[in-house]
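Let me begin by handing over the structure; questions about it come next.
Here the complex is missing a single protein chain, while all its other protein chains stay put.
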Amino acid sequence: MYNLLAQTDGNGLAKRLAEAFPPPTIDWPSILPIALVVCTGIVALIVEMLRPRQNNNAIIGFSLVGLFFAGLSLTSQFASPDLESFGGMVLRDRFSLTIQLLVVMVTGLTILFSDGYLRAKRIPFGEFYPLVLWSASGAMMMASSKNLLMIFLGIEVLSISLYVLAGMSKTETKSEESALKYFLLGAFASAFLLYGIAFMYGATGSLHLDAIRSAWNPNDEAFRNMMLFGMGLMLFGLAFKAAFVPFHQWTPDVYQGAPTNVTAFMAAGSKIGAMAALWRLLSASTTNVDLGATFQSYWMPALFWIAILTMTVGNLVALVQKDVKRTLGYSSIAHAGYILVGILAHVNNPEKVGIGTTVFYLLSYSLMTIGAFAVVSLTAKNGKEGTRFEDLHGLWKRSPFAVGCLIVFVASLIGIPPTSGFFGKLMIFNDALASDLMPLAIVLAVNSVLSVYYYVGIAKAAFVDAEGARTPESAPMNLGLAATCLLCAGGIFAVVILFNPLMNWLVGAP
Amino acid sequence: MGDYIAIVILVGLAAVICGAMVSLSFVLGPKNTTPYKQSPYECGVQPLGDARERFPIKFYLVAMLFILFDIEVVFLWSWLTVFKNADLAYQTFSFGAVMVYMVLWIIGDAYVIRVNAIDWDETTSLHPAKLGEPDPAALPVTARDLELVGGAR
Partner (left out) sequence: MTTFTVLAIVAVLAALGVVLFSSPVRSAICLVVNFFVLAFVYFILNAELLGITQIIVYTGAIMVLFLFVIMLLNLGGPQAWKERREFRTVLGFGFGAALAGVIASQLITHFREHSRPFADDGYGSPQAIGRVLFTQYVWPFEVASVLLLVGIVGSILLAKRKL
């Protein structure tokens, strides 16, 4: 065995291996955005190493510049043809570019408002920025591959950074609790996902979704069973990451305990990554008729009920929450349900329903969620942070601008007409009707009405005058936070005004 | 599989010899115990406290860093076994890949050294400049500070 590689005859293992595995084709532009984000993280870490005794402004500057260039390299590839390189590990298509662009945007917005908040909380570690950037690169890897191995690695890079970031506020028990809960349950979900991937690999001998699809053979009972188990276990794992009911129990605790800027990134970036992976997995089954039919009969009913449960439970439980971050956590669960409806509509009828709805909803959801969390982060002061509704009291006196933006975010989360939230929901509603998912459309509409109550509660809390005993000092409003609020609030209207050109640009002609 | 028979024999021999040493001395050795003999030997002094003491987290951190580097080495090892006899295309390509990998590793290492993660004393507290506050070391010493120092004495 050991000498096989040194053999020179034609049957040597070395020769066979060399023939079977030549160096892969490389397409540098398709990995450039991810490489840029990772390198930006490294640069940020090096800056932190070089200047540990100075403020984080240089790190933030480098991070934002790096993200800008990553976004630039993504948009410059919009016209390029679809391409797989690195032995099928990296895929460049419109979907991957768009999702990566969303992740880059979300990361930029999070970093923009982070420093003021971290200083107010007295945890301004320079390591926060590299970890957020690497986490974002994980989400980008998930979006830019059809290979299950890469999807898994992407999830791990995304989550392991987030486990650390969630526990970053070490003096708070809640933050530690949040990190530990997230880690234990997340590791469990990763195990499920990996077990599912193993089943799929065992059945087909490949990790690539296209190869798995073309290997589908419904007549072989063993094969079919393994694929169904694999699919089911993978859906468990992804449903956990995307926080679908009944895999959502971690969400409110983790969202509440983690530092607010981390929560914002978790709610937007991590969800985008999970949804992208889910979309890849589900849409792989649509183009094969046999597989599609099997999928329809086995997994469609399950996902259908998961969508209904996710929307309903998320909204109902949010009604009774006393904590703004928990409320927003449950709201993010409900929104995950809406997005799932959009994905299911596509899977159910891929000819009529494209990816436009999902992408638009993810975009508008990230803008309003990050904005809302950014405003909530204003409650932090001198290392303490109150996130109950009472803690928002009097905010309109301290910072009318933030409250103005909060109203925009709340209106968009509810889905009041001129905002992007309304159009997002309308598009999902239409898609659900177009692909014969009438019940889901109705549940979505009913839930939107239900959600008005608690969203208005958030806005109302900001307008109540603070009681004498609890009068906080002036709000630590800062430039970064103001910029984030402005960008998010402006974006919510901008994506509506520029709807047609934007969608043309993001997902191509509809 | 056949190549590893020697290793299996080695492992088996080691297990037999170690097992024999421990079990035979346990079985054959004279047992003449007194409570004093049973107590832990601590340089002739009366043992203090429990043998199971809580460890500082530093040990754990060092172990964790060791595991991370351990895993990195495993990857390199599979590369080294094939690199020597491989064709030039593979050699150049994989060399580039490993260099990227090594650079990331070295950056991690540099970070470990820079933040004194493996030093035994606590020197990694957050600098006040990060919080946007003046550095207390740079401030002039006030009468109040001296008073505090005196008070402490």
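Going by the order they are written in, the chains are A and B; count residues from 1 in each one.
Criterion: a contact is a pair of C-beta atoms (placed from the backbone, for glycine too) under 8 Å apart; a residue touches a chain by one contact, two chains touch by 3 or more.
What you see is a predicted model; the values in this text were computed from it and never measured.
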Residue among B:Leu28, B:Val74 or B:Leu88 touching the omitted chain: B:Val74
Touching residues on chain A - with respect to the absent chain: 1, 4-5, 13-14, 17-18, 21-24, 31, 38, 42, 45, 86-87, 89-90, 122-123, 125, 127, 130-131, 134-135, 137, 141, 149-150, 153-154, 156-157, 160-161, 163-164, 167-168, 170-171, 179, 221-222, 225-226, 229
Residues of chain B in contact with the chain not shown: 1, 4, 50, 52-55, 57, 59-61, 63-68, 70-72, 74-75, 77-83, 86, 90, 93-94, 97-98, 100-101, 104-105, 107-108, 111-112, 115-117, 122, 124-126
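Operating definition for what follows: only the chains that are shown with their structure count from here on.
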Centroid distance [mean C-alpha coordinates] between chain B and chain A, Å: 35
Contacting residues of chain B [partner chain A, same complex]: 2-3, 81-82, 85-87, 89-90, 93-94, 104, 107, 110-111, 114-115, 126-127, 129-132, 135
In the complex, chain A residues that touch chain B: 1-2, 5-6, 14, 18, 22-23, 42, 45-46, 49, 52-56, 119, 122-126
